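Here's the structure we're looking at; comments come further down.
Apart from one protein chain that is not included, each protein chain of the complex appears where it belongs.
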């Protein structure tokens, strides 16, 4: 008895503020996949399976064959950036994908040109773009984005839209009263209050346009009561924040494993080296702060010292990001984990992840876009906690702590899909059919 | 509506064939814990919590407060070994625990002296013990162990017993007809068939005595149809095989994380260096073969190429164990994992685990013993698949593939406990109370 | 035809400002060695050999049997610290050596009590000691140290003295005019100029007392023209600065190897985690700056971009020190080295050094003390460039660049010893005797 879901007919427009490394890797990838050159590895919606029924039934369909998702061929792309490079040029500069691959989709990428950005240097010191909107008043900027959205939809003949923030990390800001309610927020917009960040203006315009919104960066953006309220009013699904990739991904894989075995953790030191534009922006302490807060929270929740003080109250957790140009987009992380076991004896785990930042993030953009669109068509709105799986700092309903354990997040995601499609939830208990089998021996 | 469970009154005897590094670390540890000197870190039964009810209920009792387990103070220990060292001497030789700790429990350990072992050098070439039973006929040896068990129970005034094999890894053997049924097995015993390994004789005697049996080594032992059949007839719970520690533990943590994100895996190279007696035995290719088979299977199941050939059919998996005396019991593993993501781009993960083998294994001995005893008291019998969590090559009912994903194993274990105690199973769906909260905003 | 060297008769007093981790590990070690409990591993003077003559002569005496050094039994220790703990207490707090070892030499250590320190919080913010001299005027402080030195010598009946700075790293300061000549320096002392750091006052007093001085920290101290001039006038040998241990030691081993093979280096990222008091002091950016300058210079000199721009001009070198309490004195470094070879193809080297900071530094204190004393007795004075081997930022005569390649440093050290003892220098040419051998075939 699942939900009734609108079909995924017609075109889906994916609108992206920030056409940098992640966004262009995503767009170029979809183009290459549509040409049959490459595979959408890392995307659950495209390559992931889901088990249905009992283990003995052996039903493992692809997720895309199980739930009605938009076909990759029906996607069109748009976006904004403070630089006027088209997506081919931006992708070339990002140096993530090989020139040969990019050339194979050059035509598709060249036609995608950024709209002028909403930008405020006060939020990102290390950028110097000039392709920015002339308006300076916050309200006028919001209107301009509303206009951009409407026009894009029409020009591209889209049936539906979603927006995913792939812009740079904005500087760290605290919650404050103008973010507390939609009324306060709109008043602040009208008053051109400079505490409203550019990313919030995009998010506001998206929701107002009934366009689902996801935030891939650690800045607050849609993670404020005002915009959550608006999303509920207008029945728009939202999700945030900060794509979960690289080191944090590994952390939310490994930490649950240690906790599963009741192993103690005394220290966790995490260092990163990366040399792309994201790294340059994060080299500014104010912007790093935003990222740091996002990265630090995951361990506390998974290794819950409240519940298990003897194992986790001593935990010392430190995260460093180092701008190191020789590595470009090939972010590399090194973790040292100080654990202890039986009778308190110490052990150490070192993890060295030679990853590629944008390669890990691109499929997340795709999945968030497709799942938000699905949620919208299924009548789900507000914070989509089941998409926590993709996010470093998942938004939750007030009063609930975020779940960071990637395996619990996955079960929640899968059981949500099963639930909306009317399939049985999986508990991994298995005593029932197991006993049957045993009895039949 | 849980099961009706016999109370854990009186003494529980834990009988251990193989009083080597693991067993003595376990025994010394329990003694130290009972003296209040140390903590049973790494033991789920002692330090693990379990969530009950909805997330919002905030109920996370310790497992030992939730299910009726034997108190550590009510345990007595016994065992067999081919060397006649008492447990204090054997623990000192093993060089796992610090001399100061061992001296604090010297008295308790010295009184535990091994019974003479059932031994056949043909199964373990690299050992030369002399503390072995005079009998040579398989049936007589089985009778001798039956006698040992009965006498131990009486002498030590035990209410209940469990047996956990902590002996060395026996050489690799194939399934054969004498293992197919309990009749065939007993005939082979009578015929003194040398294909029956020493560990099987202990297991047979245990089950015959209605003593639950767990196998911590990778040799077949209780993982043959004959002994499964006997266990069912006599309603004895059993579990096997091979304690899941170190590198394999990490593997069953990390591999599910990669699979969760639909990341491809092209190669996984695992090297180990260790220098204890276990390492010496495994330096013989016939014995290493047994371990290798056990260690190789885990990835195939988790990264299921049948279901997901594009991601996993290329997987090349290699495991090496290197005897390296300078490290003693401080086993160290190094893994190189070749993964690929979006559009097939390659990345690498390197994991260096500076672990302590016996420190990780000791709490598993404890948990297996206590949970098998619980299962027995709860009327559960045969293969206890919910204990897969602790094992590298979990036994399953015929026709079922083992589950290696440690997080699914944990859910199964926890839901089994919830089930026998009559609590709701957890699905991590959370849409219900979540919607409630959302509606109340 | 070597030098004429005064014999090493009588007692040698080693005076140490800063009785922290390094100094107490050094002192406790010498005591343990003198008791026959331990070995002076890592000390070239005690355990190193030197080859003499041709390779075919097979002469490899211990250095201590080759040059006339002070016997370890003839050493007495003294020092200053801002905390009043005696050496036993300080060593216990430092947690470098095991309690059992420390107890074996407790008596010897307890009697060594620090004299009151010359201290100025302005140079080290993160310390709060109270065991400091009452005087505040720079000149009076210098006089007080002169007095301390004289009194120590008399009380302990010493024949000779040397001083080694083992105090915390002072904040970064630039060269300035008061350091330019001994006249300017003494005028500044008289004027109580606060740019003179505490460590300079100790160094000044030492040289004035004709006591050789070595500086184990990266602060300028004796590395100013004023004190070099004074040392030459009074014929006192000096050496500085910053003990070469851990990561930098590895760097000056590995970098010469890469350069030897004409391999290019594009990037070198170095991270450190440590949790002792040294780490705490270095957590202050002003003090870290001093260390950073010292650590960064080594690569530039070894991988000389002036001589070899195609291989080294791109080099990006970054060093990080992270205060991480869980590791205590067990400093751990992680290096990522991006190299390139034939046709520019990239390769990477990762080095993870699980070291013990003070264990590596202690023997250096010993060697510097004994070699400075030897140099003094041999009539050598001023900067002892042949001791560069032990130092991260070796002092050199003006106009000469420091040599950082540890192998060239070693040859210089060894050839210096051969030289003063009248032995042939070694060139490793070997064509002569080689040809002889060949001819005789």
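We just call them A, B and C in the order they show up, numbering each chain from 1.
Heads up, the rule we're going with is that a contact is a pair of C-beta atoms (placed from the backbone, for glycine too) under 8 Å apart; a residue touches a chain by one contact, two chains touch by 3 or more.
Computed from a prediction, not measured in an experiment: that's the story for all the values here.
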{"item": "Which residue of B:39, B:138, B:291 or B:327 touches the chain not shown here", "value": "B:327"}
{"item": "Selected residue (touches chain absent from view) among C:10, C:99, C:257 or C:379", "value": "C:257"}
{"item": "Of C:52, C:82, C:97 or C:132, the one touching the omitted chain in the full complex", "value": "C:97"}
{"item": "Interface with the undisplayed chain - residues on chain B", "value": "266-267, 269, 271, 273, 314, 316, 318, 320, 322, 324-327, 332, 334, 336, 338, 350, 352"}
{"item": "Positions on chain C contacted by the hidden chain, ascending", "value": "25, 29, 32-33, 38-44, 46-49, 55-56, 60, 97, 101, 229, 232, 249-250, 252-254, 256-257, 260-264, 307-308, 310-311, 340-345, 347-356, 359-360, 362-363, 382-383, 385, 389, 397-400, 403, 406-408, 410-412, 415-416, 419, 425-431, 434, 437-438, 441"}
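Heads up, the rule we're going with is that only the chains that are shown with their structure count from here on.
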{"item": "Rotational angle, Cα trace of chain A fitted to chain C, multiple of 5°", "value": "180"}
{"item": "Equivalent interface positions on chain A and chain B, same or different at half", "value": "same"}
{"item": "Whole-Å separation of chain centres (CA-atom averages), chain A against chain C", "value": "51"}
{"item": "Centre-of-Cα separation between chain B and chain A, whole angstrom", "value": "39"}
{"item": "For chain C, residues contacting two or more additional chains", "value": "350, 352"}
